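Can you read through this structure? Questions will come right after.
One protein chain omitted, others in place.
Coming up: chain A.
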Amino acid sequence: MYNMIRLIQNENMKIYKRLGTWVMVGLIIFVVIISGLVDKFLLSSNMEGTWQEELQYQSMELEKQINEYESMPMVGNAIKPLKEQLVINEYRIENNVPPVENETIWGFMSSLSDITSFAAVFVIVIGAGIVATEFTTGTIKLLLIRPVNRAKILLSKYIATIIFAIFMLIIMFAGSFVVGSILYGFDRLDLPYLVYSGGEVIERNMITHILSLYGLNSVDMIMMVTFAFMISTVFRNSSLAIGLSLFLMFTGQQMVMLLSEYQWVKYILFANTNLVQYISGTPLVDGMTMTFSITVLIAYFICFVFTSWIIFERRDVAA
């Protein structure tokens, strides 16, 4: 165990003593600040009335849409979230709970959880390079002729990558909190998050909600980083690993959309990486559940990890 900590220290040293890493951290902070400014000054809604009037208007639109859908066959469960939204709107007006979407620190923080994919890009760059660059620079030779087995070395690299991912998420979370509080203050800090569950509206703590959004969004990140790590280990080529992972990350969802009429599509990784779909939104394919997706994700994860480790342990290090 002590041994493992020292190996992780080594990998961390190799990550954080590179200038490039800090450029990435700087970029993340920059993006958070920019999106804060855009959110505050460019996208600020031109609300005319109070939030109550706004909500009532929204509810009317919703009802119209629901009626439209009900007259159509084959809409499936697209109608359910609309109905739920309607109930939540009513609850807000009755209990005087304004929505957080605009003009609050919470609204800003939850909207930023969507851009974790931006942080994912950087984490993929690190994960794709951490094994491959040792091979391309030749440092792998001196690394492997130590009294440490290869499995442990690879594990330390993987853990270091995950630590970097967490580091990036913390920077985003803390950054958006700081930027949000500067721009919007702490006015409505006690606002709850409302969920529709089992026929009634429940109030939940806002901060746990935002944390869970980050958590669910980072599932995608972890899967793609593990994928990049595998490609990097198998092909010893960081460009290939970065390119392939980013390509799949950005097009995977679309491909799944295109194929969503087929039942087998639910076994594709990208149909399952977006776990937020079970919290707010409709599952891609009928009959998909959170448990199903988590099972599929674990299966893929094991597959990626297994491949990386087997290949790394067996590899002949030549030239």
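By our rule, a residue touches a chain if its C-beta (ideal position, glycine included) is under 8 Å from a C-beta of that chain, and two chains touch if they have at least 3 such contacts; residues count from 1.
Criterion: contacts and distances are computed from a predicted model.
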Review point. For the chain omitted from this view, which of "Aspartyl/glutamyl-tRNA(Asn/Gln) amidotransferase subunit C", "ABC transporter ATP-binding protein", "Peptidoglycan-associated lipoprotein" or "Imidazole glycerol phosphate synthase" is its UniProt protein name?
Key: "ABC transporter ATP-binding protein"
**Study point:** Residue, one of A:149, A:205 or A:239, that touches the chain absent here
**Key:** A:149
Exercise for review: Using the definition of touch stated at the top, determine which of A:26, A:81 or A:138 touches the missing chain.
Suggested key: A:138
Exercise for review: Write down which of A:3, A:95 or A:208 is the residue touching the left-out chain.
Suggested key: A:3
Check your understanding: Tell me, which residues in chain A touch the chain that this view leaves out?
Key -> 3, 6-7, 9-10, 13-14, 17-19, 137-139, 141-149, 314, 316-318
